[in-house]
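Excluded from the complex is one protein chain; the other protein chains are retained at their positions.
Right after this comes chain A.
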Amino acid sequence: MMLIDCPHCGLRDETEFEYGSQAHVPYPQDPQALTNDEWAQWLYFRDNPMGLRAERWVHLTGCRKWFNAVRDTVSYEFKATYPVGTPRPNIPPHHGGIR
């Protein structure tokens, strides 16, 4: 069981959270202007890196608020959690980690 650091509630069990895919993927500003390829990109294509990735998570059975996290997809380690609307923190690939 991992502990995840909710920006609002602090450390809680992983089972209280739900994963919400890649972070920082805004809805297109002018959807009518997109080509089919651009629509496909927005709808179906997400980064799938081996290593650090910015993601959305929600503290579903806690404060029910969404937040963002930078997580390692190999070790699963949460390198940082940060509020929605703030930029992705710059974390070097081999930072050592917080927990």
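Keep this in mind: a residue touches a chain if its C-beta (ideal position, glycine included) is under 8 Å from a C-beta of that chain, and two chains touch if they have at least 3 such contacts; residues count from 1.
FYI, contacts and distances are computed from a predicted model.
Chemist: Report the protein name recorded by UniProt for the chain absent from the figure; options are "Diguanylate cyclase", "Sarcosine oxidase subunit beta", "Thiamine biosynthesis protein ThiS" or "ABC transporter substrate-binding protein".
Modeler: In UniProt, the chain that is not shown appears as "Sarcosine oxidase subunit beta".
Chemist: Even though one chain is hidden, which residues of chain A still touch it in the full complex?
Modeler: 1-2, 14-15, 18-19, 21, 36-37, 40, 43-46, 48-50, 53, 55, 71, 73-76
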